[in-house]
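First, the structure itself, so that you have it in front of you.
Excluded from the complex is one protein chain; the other protein chains are retained at their positions.
And then chain A:
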Amino acid sequence: MALKIVKGSIDRMFDKNLQDLVRGIRNHKEDEAKYISTCIDEIKQELKQDNIAVKANAVCKLTYLQMLGYDVSWAAFNIVEVMSSSKFTYKRIGYLAASQCFHESTDVIMLTTNQIRKDLSSPNQYDTGVALTGLSCFVTPDLARDLANDIMTLMSHTKPYIRKKAVLIMYKVFLKYPESLRPAFPRLKEKLEDPDPGVQSAAVNVICELARRNPKNYLSLAPLFFKLMTSSTNNWVLIKIIKLFGALTPLEPRLGKKLIEPLTNLIHSTSAMSLLYECVNTVIAVLISLSSGMPNHSASIQLCVQKLRILIEDSDQNLKYLGLLAMSKILKTHPKSVQSHKDLILQCLDDKDESIRLRALDLLYGMVSKKNLMEIVKKLMLHVDKAEGTTYRDELLTKIIDICSQSNYQYITNFEWYISILVELTRLEGTRHGHLIASQMLDVAIRVRAIRVFAVAQMATLLDNAHLLTGNMQRMGICEVLYAAAWICGEFSEHLENPMQTLEAMLRPKVATLPGHIQAVYVQNAAKLFATVLKNQEGNTDSTAAQETSQLMIDRLPLFVQSANLEVQERASCILQLVKYIQKLQQKDVEVAEEVCALFAGELNPVAPKAQKKVPVPEGLDLDAWINEPPSESESEDEQPKAIFAKEEPKHSRPRHTEVDEKELARRREARKQEQANNPFYIKASPSSQKAYQEAPGVEHIPVVQIDLSVPLKVPGLPMSDQYVKLEEERRQKERADKKKKEKKKRKEKRSGRGRKHDSGPESEEDITPAHMVDIVTEEMPENALPSDDDDKDPNDPHKALDIDLDKPLADSEKLPVRAHRAAEAPKSPAEDGEAENAASQEPKKKSSKEKREKKKDKDRDRKKSKEEKKKKKHKHEEKGEDLLGGQADEPVVQSEETNEVAALPTSTSAEVSDLDFWLSNAPVPSNTQEAATVAEAAPVPEAASGTAPDSEPEEPKDTEMEETKSSKHKKKKQKKEKEEKEKKKKKKHHHHHHHSDGGGEESVQNGTVEEEEPLPPMSNYCLLAENSYIKMVYDIQGNLQDGSQVVVSVIFENKCDSFLKSMEFNVLDSLNSKLQRPEGSGPHDGLTVPFQLPPGVSNEARFVFTVQSIVMPQKLKGTLTFIVKNEDSSTHEKLDFKLHFTCTSYLITTPCYSDAFAKLLESGDLKCSSVRLEGVIMPFHHLLARICFHHHFSVVERIDSCASMYSRSIQGHHVCLLVKTSGQTVSIDAKCDEPTLLGNVLDEIKQTFSQC
């Protein structure tokens, strides 16, 4: 043996190991890829060998190659093989490889469930550890569901090493399998107080991570965390807790008040910067959550700002960075306290570290005011010039635009200045943000009417000098600006000084090198310009000028007609034809300018981006309703559709509509005006100025024209915005002087004088007035726009599923899935394990079939699980019925329990809430009593998710719902006890359900949900096998689809006594027809050991496989269960006889069948007929069907009113078809089957089922 191993490893040493591989790769620098591909071929050879050491070595190398970017998923199965090695060395290699390359869609993962489970329960803590580590990387929803219970057990492992890993991995399990959160949470909470600091830290870690996503569910843990915070010395844990509090405080301001003091103490005392920083951060969060105004808070802010200033001034760049980061948080709520540190922040803009400069930029965003905007932007522009990297420069550019455009250009006093800043920005080399600048230009030009003249002049200059922007290809990003320029010049062409020149510029041949969408805009706006030019020229007496213009268009446009871009081509050819026509008219001396202008008349209004979405659905309009009758039912409509449209639309719907609309619109408009008047952020158009525009759209009426644009403005390539800073300065001084004067003079006179002279600006209450009468057109929103709704919630967020109320007591159904069904197959001790493995390797075929079987069971459990969820969540009985039809349900449905549950709820939740309230109210806050009332309302009470408890005020439901429970704690306790008892009962009940346990289920209408059809009573297929004072057995028999000769008997053993039951042996006297499957090597009369022991009150399920030959007749098998009852002092041997009843039903397997297949089957004529009548059946038809489906494994093919066809198949492939009809209390069942005996027996059994009702 040893020799063989040595021989194996001698072989092995000639294989490359990881080090050789790495060395090889390093030696083949030139042809690395080729070398690696030969290595992969070698690895493939190695993986084919039987020696696990060789395989492990190969997998180890693959892990390395994976890091280099090679896909190794093809070896997934080999990785699983290595994982399942019994040697730790190889196991570790396997798990590492798996953690690096397995993911949710790796299909072999489902083969690992049992292996991982085995490793988790390994006596060697490192096996467990390695499995946990690996699992944390590749856990899937299936694995999480199957292993949740095992991991939860590990959370109480004796070794802290395992405990902490188990605790930590629970987070991943929760994410993948949210149902596990509630059952596992109590234990997780326990671990917060684990004696081992590592475990404690892990628990804090997990809960913090959970709470960060759904903080409101974890508020009740605040006292516990508070205790930990004041007692822990582990900085890592402290940081986590403090961060958690940062997330909790926004929900509960009282918590914040309680926190401030200890946090302030920590800030003063700690030497760890990381802790100090997090404290400051949380204090900031607290301050944000509290309404400011309390005197001691300004002290806290001062403390924070002061500490942050120290951080920012520190030479350590990391601290500087974090200081700025935290500062920006304060900025949002307390801008004043930050603004005093402007110097420091501006200084940071000069830092050589880009991250720090970016942070400082963020801060600047919040620090601008009307006063300093120009100054700050000027400084930023300097940085733009200096900046080297394009990313930073782009960042600067976006920041400048952000700063200026924030809150509807609130801080801009002089839009000319802003336009010139934008124009200056277009000169940036290689920026990506041409588009951004362009959209700003468009936005400003459209929304600020007063600036249009200036903007148009600037844009014309830009167009004239387009070659500067398009000069080299690197600047392609910036040519987007030309899009805006062309559009503005075209749209507002009436303001152009020299439209002809601009038109000429827009039709230059060079334009054809621009991107297509820009050319398209050029062409379109050339047409607009053309219209303007015509209009101007026709006014003159000389008609040749106009004709020359047309000729220019006709000469230049063909270039665009040839464009490869469809849009350009289409527009160009369209316009070309138009111009040709115009030319014809011109030659006949027809005045065309008016008509041409009419083509482009009308104002474009900006529409808010979300406007479309916010249009409210008018009352009475059902968007899902059919507009016409569904076509199938009314074919006649198709024949004369015209009549319908012609008649209906114009005659009545239209006119009525408009009438209503007009009135309604007027009303809405009024309402909106009112709303806007009340909205301080809505920048109103002053009525007077608007009127002026409307009356006289002429150029001279716009005040801006008056500004004598200094010549340099028109010279491209020179910075000009600087002048505005000076101008602005002067203007402000003048204004101040004016103001003084004004105080003496009368107001009215002044105003009339100023209407035209815009430099002086109109007076206002603010210290600085805008240079223009700024008339910002707000973006249009639909009438009656809905208030802003949640536009940006990500429905795919995995953490959403974890938003689970944790204070609600556990329901009985909320158990982690225990792998009860597999108990009989999962070996218990590692010794047996080894054997099993040997056996498996000897007979690979058998193993695979076993796997298949297990897979199937997995599926079964899946189905069951999902069913349970549905029951729980939706309480939709109709659906449940369907479910029952669909799958084999072997889990009892316990509905009456949930009503208990609901009744028990309010006590505990309100108790929790009041606990928290009590703890919080201890906070030394003077205004507590007053505030408490309001807070109580606002405080997110852990909602009683049942929905029955009215959730208005936390104290109320107690009073109303629970009658007298009010404040007497005594009673509450009593109630709790009762509840516990009930729960115990429930647990027992859980396994007791038989056929007829439906008595209590009928009245259990849950949570007030109103059902159309009566709810289904709970059903169970488990029937009593045998019972004595020690033990009770219930069983259910299911056919095995894979194997036509096998059925599986699931037996639930329940220990009824106070003693320990062990060494249970299950034995059956085989008949000729049916045999119990025993492990190989055991005699035909040996019993099967039940693979578990039963402590008092516990039940568990085992499965036994039987082989049957003929399935047409029911059978009974005699059997015995022997077991040892162990007390503290004595142990006795007991036995219990039983009779296993194999009904014919148990050989049927629920198989879905489509109606067409069903019809064919009936037509085939191979089936024998039989029928049965049931009298006195008092139950709804759907109950009846559900019962047949559930107890007799049928599925409904089709149901029409009180008639249904059903189908099932036996394990040996017999088809069984039923036609069930009901009238009054009589049910008739006609049945067809290819095996008459089987059919007869099945019908008898159905009859039996209903006679028992």
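Some notes on this structure:
By our rule, a contact is a pair of C-beta atoms (placed from the backbone, for glycine too) under 8 Å apart; a residue touches a chain by one contact, two chains touch by 3 or more; residues count from 1.
In this text, contacts and distances are computed from a predicted model.
Choosing from "Auxin-responsive protein", "AP complex mu/sigma subunit domain-containing protein", "GPI transamidase component pig-t" or "non-specific serine/threonine protein kinase", the protein name stored in UniProt for the chain missing from the display reads "AP complex mu/sigma subunit domain-containing protein".
Contact with the omitted chain, checked across A:H28, A:K243, A:R508 or A:K1126, is made by A:K243.
Among A:E42, A:D142, A:E209 or A:E1198, only A:E209 touches the chain that is left out of the view. Note that of A:C39, A:A58 or A:I93, the residue touching the chain absent from this view is A:I93. Counting over the whole complex, chain A has residues 2, 5-6, 8-10, 12-13, 17-20, 22-23, 26, 53, 60, 63-64, 66-71, 87-89, 92-93, 96, 100, 103-104, 124, 126, 129-130, 132-133, 136-137, 161, 164-165, 168-169, 171-172, 198, 201-202, 205-206, 208-209, 212, 233-236, 239-240, 243, 271-274, 277-278, 314, 316-322, 352-356, 358 touching the chain that is not drawn.
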